[in-house]
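Attaching a single structure in structure tokens format; questions to follow.
Every protein chain but one is kept in place in this view of the complex.
We call the chains A, B and C, going by the order they appear; numbering starts again at 1 in every chain.
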Amino acid sequence: MTERPVSERARALSCLVIAALLILALFVPWMFENQFGLYLLDMALINAVIALGLNVVLKTGQVSMAHAGFMAIGAYTSAQLTVKLDVPFLVGFVAAGLGAALVALGLGRIILRLKGVYFLLFTFALNEFLYLLNKNVPALTGGNDGVVGIKPPTIPFVADPLRSKAAFYYLVLVVVALALAFVWALYRSPFGRAMDAVRESELLAAATGYNPMRIKMIAFSIGCLLAGLGGSLYAHFLLYIAPFSFTFWESVNFLLMNIIGGSTSLAGPILGALLLTPLPELLRSYVMWQQVLYGLTFIVFMRFLPDGVTPLCASAWRALVGRLGRPAAEPPARERAPDPRSGS
Amino acid sequence: MRTWIRNVAIVGVLAVAALAVIHEPVRAAKTAELKIGFVSALSGAGMAWGMGMLGGLEMAAEDVNKAGGIPIGDTTYTIKVIAYDDKYTGPGAVQAAQRLISQDGVNIIVGPIGSVPMLAMADVTESNKVLVFSNSYTTKALSPKKPHTFRLTPTSMEFSLPFLQWIVKNQPQLKTAAIVGPNDESGKEVASHNEAAYQKVGIKVLAKEFYERGTQDFVPLLTKLLASKPDILDLDGTTPGDSGVVLKQARQIGFQGQIIKTGGPGTLEIIRVAGAAADGFLYVSPWDPNEPKVKALMERFEAKYKMPYNPLGVYFYEGSHMLFDAIKQAKTFSSDGLRQHIEGQKEYTGLLGRYVWGGEAEYGIRHQWIAPFYVGQVQKGKEMMLTKINP
Amino acid sequence: MAPLLEVRGLSKQFGGLAAVADLSFAVEPGSIVGLIGPNGAGKTTAFNLITGQLAPTAGEVRFNGRKITGLASYDIARMGVVRTFQSTVLYPESSVLENVLRGCAVRSRVGFWSGLVASRAAARDEAEIRARALELLRFVELDTVRSEAARNLPYGHQKALGIAIGLATQPELMLLDEPVAGMNPEETARTGRLIRRVNEAGATIVVVEHDMSFVMGLCRTIVVMNYGRKIAEGRPDEIRNDAAVIAAYLGVDEDAAAQSA
Partner (left out) sequence: MLTEVSIAQVLVNGLTSGSFYVLMALGFTLIFGIMRLVNFAHGEFYMLGAFVVYHLYGRLGVNFFLALAASAVTVGVLGAVVERVIFVPLRSRELSMLMSALGLQITLQGIMAVTEGVEALSLPAPVSGVYRSSWLIFPYDRLLVVAVAAVVLALFYAFITWSKFGQALRAVAQDAEAALMQGIPVNRVYTLAFAIGCMLAAIAGGVIGPVFSLHVYMGQAAILKAFVVVILGGLGSVPGAVVGGLVLGLAESVFASLFGVLVSDMLGFLLIMLILLWRPFGLLGRATA
């Protein structure tokens, strides 16, 4: 959305850092003497995939509150396929993504006409509707009891199913890496430029030859695709799903991950997921007060860090790899990215 | 710039805290402390039940520790309860169980309440051979495939039939019923048990309605439900708070028949909400609140937790004592040793009377605690026990 | 020769009133046409109808002999008709260069996937676009502020940037909506020169403007609208002496006087 970094040195250096991080990531399971930490990490990475999906939707200036709903579509698709028809995990996984994306594509044509807060409210209603649907159509979703007996993922050429947290960690790590690479490529491609254009001024974009509807549809579908894939991972990690896991509050959570992480950079949703997933665990022991602390955290965050944590990290990052991106001016500019008002 | 520093501070704190929780070291399992895990709804709608259960467990633990703990071999163990809130959700329960097992290193978990948390947790606990003493209404909770899962609370499966038989015996004029319940797994489960029981005793179910949790105005629902002119209005697994509103509004719009409730106890709350409308209300009660021993327990709880004691909790007071005795006698708390001992138990006599293990017929495994219960009625805003039933 | 743009009997009804009524005029390739008229004469509405932001109630617009009424504005833009906006519409949060780059992108032939994998073609295309964008910025004398966020530019520069974005789409026909409104004489003069240079560079131009002397100086042909209708068309000197036009403007002046009093 702004000038790409010109300095070759900077790019090379950042590639180096990313590579280092990846290698580090490979050894994480050894850093956890404690399975629970690993469990949280797996959970956080699953959330990261889904939050990343929402980020793609936000990129076009549409704030969706139905993301958990699309996650649910994915989760149920892959769960039911593997349980009822016992197809292999990978098939269910892909089907989950495509299923969610197709529903998004179908609905998108109609609902993406809505802008700003009206889109937000519609998707809120949509999420509630999907939730009730999950509860009240047992034939499809197992109703309130949810889907029991989901099997852990099985991967071709890998002998036994990925039951252990460590094994699952590598699976979800690969998914996150691929998703991240894909979205990164997407953002820096001409299409990424188009998404920025539509978000910042749909009027101007249209007047200069972009087709906003098409761009928003593609972005929405990609976002929901990731939500679906994440949903599938979620189902095959917890091995049990029920409607209550996909309420409007879950959607809010994914939005929070983007905002607290910083919705304007790829690192945002990932950081957000890594910060927010363990948060309830921190508070779990303050039984009575946990809710209060949870709420206060957000208020404080919005008050002092409305752009999320990435701008802070970004400054450190710049210090690290020299002049990457551009100083000051544009983070606040970018914050308004998902602002329901902008572009409408 | 000042704010910038503040920002860094905030982020720093959060990051450190996050790391702290992930890297919290595992405490060595071999101490003179016996850790018992507890998972249940400690916040939100299910809190009254959850706290009642926790109270039962913690008070029982208190008793044991006061009496000098549990001697096994040369070490005597004092009991430490580690309680986590699952917010009445599946993922919450799984997460809590994960933390208890792999971080706190417990191999006995008491709870949770509710079928969804129960079913969600099962995979984790069974694959780790962790003993679970739960409280949920779903039939799926117990099965031969889940050798480590027990249930301390009798469900509508156990008490619906005797309760309804008693009603038919004492009020033969009641011929038809309508059921209202929450649209969740417990609500539907209880309803199905009750329907079966109604059929056995020859009462016709004219209509049933399930409502979403959070519903406040029941008048539209009741208007439709009571249009079928039933003799009995059955509140099913409706939460006490909602039950109170339903009672109040049903009477308001002129329902004169008998109102009864099987699942989800909490009659004091119902009376508090419904007021005079609660008079004549028939229900299943785990205890007789007018019995001195029970009164004492209730007072002890209220003193400790500053809230009324939910009757459900008594099963967990009794059940925890049963569990601790078992550990004492078995001289082990390894899941298998303990499990075999408990399965071998003839019977257990506690505060309220005699308990036995049952459930082969219904669940194919003898892991269901069969407890005595009471048929209670609200008279002039007071709980009156009409009879005690020993299944 | 055949006109580049042909407007025939174009009309737009908003509820009761006709914002544009039976408007017809033609624009020869390479010309600069002025579209003037008192406030509320329907000039901007006419632009919106031509570029597809609004659908006309009647009439049609032909571009290069092809009917473009009913097409979506982005299709019209791709065909080579671009407009600027009265209240400068930009990508406020992005750098000046990025603003222009987004304009250029329309002409790029890089598909979704080849863009995604950053194929050689895509890379080449990106390079070309960059070069062109920078050239355009020099052309509109904004290359010095190219990494400034658009919203931080002074008003005059914003107007210029608006034109640059339009130019980036390589239009055959450019519709400028009040390009010098609110500018000081010096800025106005510069914008005038810019528009001429754009025209010399090969783009045909239709300009809506209040500043009479500006339009008179700039355009060879002028179309005058009042209450949505064309009341005159011709060379500047003809328009200057046209009774209807004078009446219209005087009328407005009276109104204005009446309002101000």
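As a working rule, contacts are C-beta pairs under 8 Å (C-beta built on N, C-alpha and C of every residue); 3 or more make two chains touch, one makes a residue touch a chain.
Since we're looking at a predicted model, the values are computed, not measured.
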Neighbouring shown chains of the undisplayed chain, as defined at the top: A, B
Contact with the hidden chain (one of B:43, B:134, B:267 or B:320): B:43
Listed residues B:37, B:69 or B:244, member touching the removed chain: B:244
Which residue of A:140, A:178 or A:292 touches the chain not shown here: A:292
Residues in chain A touching the chain absent from view: 63, 110-111, 113-115, 117-118, 120-122, 124-126, 128-129, 132-133, 136, 252, 255-256, 259, 288-299, 301-303, 306, 335-336, 338-341, 344
Where the unshown chain meets chain B, residue by residue: 43-45, 47-48, 183, 209-212, 214-217, 219-221, 223-224, 227-228, 240-242, 244-245, 248, 252-254, 266, 269, 272-275, 307-308
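Keep this in mind: only the chains that are shown with their structure count from here on.
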Contact graph of the chains (line, ring, star, complete, other): line
Remotest chain, chain B as reference, centres from CA atoms: C
Intercentroid distance (Cα basis), chain B paired with chain A, Å: 36
Mean-CA-position distance for chain C and chain A (Å): 41
Inter-centroid spacing, chain C versus chain B (mean Cα positions, whole Å): 72
Junction residues of chain A, two or more chains touched: none
Complex contacts: residues of chain A adjacent to chain C: 1-3, 182, 185-186, 188-191, 193-194, 196-197, 200-201, 203-212, 218, 326, 329-330, 333-334, 336
Complex contact set, residues of chain A against chain B: 32-37, 39-41, 43, 132, 135-136, 143-146, 148, 163, 238-242, 244-245, 274-275, 278-282, 284-285, 287-288, 290-291, 297, 300-301, 304-305, 309, 312
Chain C residues within the chain A interface of the complex: 51, 53, 72-74, 77-78, 82-83, 85, 89-95, 97-98, 101-103, 105-106, 108, 110, 112, 115-118, 122, 125-126, 147, 149, 151-152, 165-166, 168-169
